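Only one protein chain is missing; all other protein chains are in place.
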Amino acid sequence: MAKDSDNLLPVHAAPAESPLDAPFPSKRMLVNLGPSHPAMHGTVRAVVELDGETIHGMKLDIGFLHRGFEKTCENVTWTQVFPYTDRLNYVSSIMNNVGYAMAVEKLCDLEIPERARYLRVITSELHRICDHLTLVSAMGLELGAMTVLIYGMEARDLIWDRLTELCGARLTSNYARVGGVSRDMPDGWAEKVLRTLDRSAEMADEIDRLLTRNRIVIDRTRGTGVISRADAIDYGFTGPCLRASGEPYDVRKASPYLVYDRLDFEIPVGTNGDNFDRYLMRMEEMKQSDRIVRQCFEQMQPGAIASDDARFVLPPKPEVYGTIEGAMAHFKIIMEGIQVPPGEAYACVEAANGELGFYAVSDGGGRPYKLGVRAPGWNMLMALPQIMEGHMLADLIPTFDTVNMIGGEVEQ
Amino acid sequence: MSTNSDLDLVPAIATRREDALSGLGKMVSQGLGWARKYSLFQYPFVTACCGMEFMAVAAARYDLDRFGAALPRFSPRQADLLMVVGTINVKQAPILKRVYDSMADPKWVVAFGVCASSGGFYDNYATMQGIDRIIPVDVYIPGCPPRPEQVLDGIIMLQQKIQDQRHQLTEGKQPALPAKG
Partner (left out) sequence: MSQAALQKLKERFPDAVTQTYTGKGGDDVALVKKEAIAEVCRFLKEDPDLLFDMAPYITAADYMGSEPRFDLVYQMYSTRKNHRIRLRVGVPESDPVVASVTPVWKGANWYERYCWDMYGIRFEGHPDPRRLYMYEEFVGHPLRKDYSLRGRQPLMPERTVDEPFRGPGPTGG
């Protein structure tokens, strides 16, 4: 960092008329926004060099949540990796499960049945709504609008209730499996979800009315945290942050996977690349996700929820207890893990934050040889020092919020 | 077994004469215990996924405010309940210890989630196997992440414990200061 101790003139020095009018000398100050900080979303350490309130340099120190995801995954079976992937982007965990399952299915050359695809899409979009609600609530809280947190948490809790009925867990769902999903919808679940979506759309609407035309929010977020389209692409931004800068890249439209090519939805694209646009992207995407879920319920047909290939998918229980082949297949899959053919594959999904990619390498055994994660939040965090150059310290807070750095995926 | 006596609990039932409280002392202890348990100022040391459940616990449905533990104090000097929410890894450990050491007595520690209690299912080079390896813990709340009802159960258990602990208006002798560094 710069050593200005012998520089007596302040950085915005104008020639002084007389010594009595000369401004006071100032030095740059190093402030440590430490790893345990309410606005640092968990665990990022930012060392900020300040001149008054203006940031003149920022250094990010990460690694305070590194949990050894990749090394752990090399030591467990392919199916046991699913709970670990849940905890990558923990606010929208089904998308991580789906991404990983797609990478393994690419390696195994496995086709999954229709109903499994629809279920994956429905649960992914529900979790996308949860992620955006969390972001908007946290942004509201940190800008001072605590009511927004309460409404957002209530809406999120309602959606989590529905997901608990389906997956068993609110947050870390462990729902997708190689070859499909783990269980089917309970009776009456579709109607309940539609009612929940109505209710959470109402609450999202209330949040919208509280924040979007709010003078304070606009003053703090419009024009702050700007990144240009070219810079955003150069840094590898994806997702709502890239779309806020004007680049309409969405994996669901660019290379459609699962059933996204049959669904009718739009991708919001912003213009300025500032915090306000990023916030608006998320509000609009919640509405689009709502649309997607409703269409899926209309289009979905009854059927199998997992492929019937016994090498990769557990056979149904009547077969396991009734036939020898079923029992043997079940035993082999559980004890040795599914034997994925050797090779490497990269599969990506459009997670709530951007393009979430999984790079899986298999050596033919029951455990991954390597599993790499392309975390979308990483690129945004990398660009943060450049974004914040010349801005005020108070602008760091909404920027950190809208960039949506989730510690779990950035630090794997 | 290590001999860190500050890691052991104060026994709930006094078996030695010098630990026994007089009638007035007992009333004071119960009164102070009542006051302290219903006015917990938490320091949510949030790191990972359990933070989402913490937000849900603090919100309107599973209200933490009705237990008096609503207001988070983001400075360790002002807090008396350190809730370690989420995984603590080896890099974060010194910071956790520093925050714990900065807190003033009386203080309590809640290990929220299995990662804080025992490392969770991350048994690898980066994760510390439970925060009780460096700081004493009063209540462990298991779950990955724990359901909010489980968290509230843990808070109620902690409140019970605080009530049963021995509180005095003045400390007779100073407790041993933790070693520096």
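The chains carry the letters A and B, assigned in the order they are written, with residues numbered from 1 in each.
Here, a contact is a pair of C-beta atoms (placed from the backbone, for glycine too) under 8 Å apart; a residue touches a chain by one contact, two chains touch by 3 or more.
Keep in mind it's a predicted model, so treat the numbers as computed, not measured.
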{"item": "Residue of A:G99, A:G273, A:P315 or A:G372 touching the missing chain in the full complex", "value": "A:G372"}
{"item": "Of A:S255, A:T271 or A:T323, the one touching the omitted chain in the full complex", "value": "A:S255"}
{"item": "Residue of A:Y118, A:Y235 or A:F312 in touch with the missing chain, whole complex considered", "value": "A:Y235"}
{"item": "Residue ranges of chain A at the interface with the undisplayed chain", "value": "62-63, 66, 68, 70-72, 75, 106-107, 109, 231, 233-238, 247, 249, 254-255, 343-347, 355, 357, 359, 361, 369-370, 372, 374, 378-379, 381-383, 386, 411-412"}
{"item": "Where the unshown chain meets chain B, residue by residue", "value": "1-2, 4, 7-9, 11, 90-91, 93-94, 97, 118, 123-126, 128-130, 132-134, 137"}
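Convention: only the chains that are shown with their structure count from here on.
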{"item": "Length of the line joining the C-alpha centres of chain A and chain B, rounded to whole Å", "value": "31"}
{"item": "Footprint of chain A on chain B - complex, ascending", "value": "44-49, 51-53, 55-56, 59-61, 72, 74, 86-87, 89, 91-92, 95-96, 99, 121-127, 144-145, 147"}
{"item": "Contact set on chain A toward chain B in their complex", "value": "34-38, 42-43, 63-68, 71-72, 83-84, 87, 90-91, 134, 137, 149-150, 153-154, 156-157, 160, 170-172, 407-408"}
